[in-house]
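So that we are looking at the same thing, I have put the structure below in structure tokens.
As you look at this complex, bear in mind that one protein chain is not there, while each of the others sits in place.
Showing chain A:
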């Protein structure tokens, strides 16, 4: 529970958590933020404001 996580993000700007000690899976990159699970969750609440995939948001914005 006190493990350190890294905040990771994919091409759809979907955010998630991954064990900071391990390389994230293909298609995911670190945002640079690391912390406890709770810290990462709180951070993501701040920076990821719309959970819809990027492509959908862009398509809707273009309407």
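Here is the rule we use: a residue touches a chain if its C-beta (ideal position, glycine included) is under 8 Å from a C-beta of that chain, and two chains touch if they have at least 3 such contacts; residues count from 1.
Following the convention adopted for this analysis, contacts and distances are computed from a predicted model.
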The hidden chain: which UniProt name fits, "ABC-type quaternary amine transporter", "tRNA-(Guanine-N1)-methyltransferase", "Carrier domain-containing protein" or "4Fe-4S dicluster domain-containing protein"?
"Carrier domain-containing protein"
It is residues of chain A that touch the chain not shown, namely 7-8, 10-12, 14-19, 24-28, 37, 40-45, 48-53, 55-56, 59-60, 63
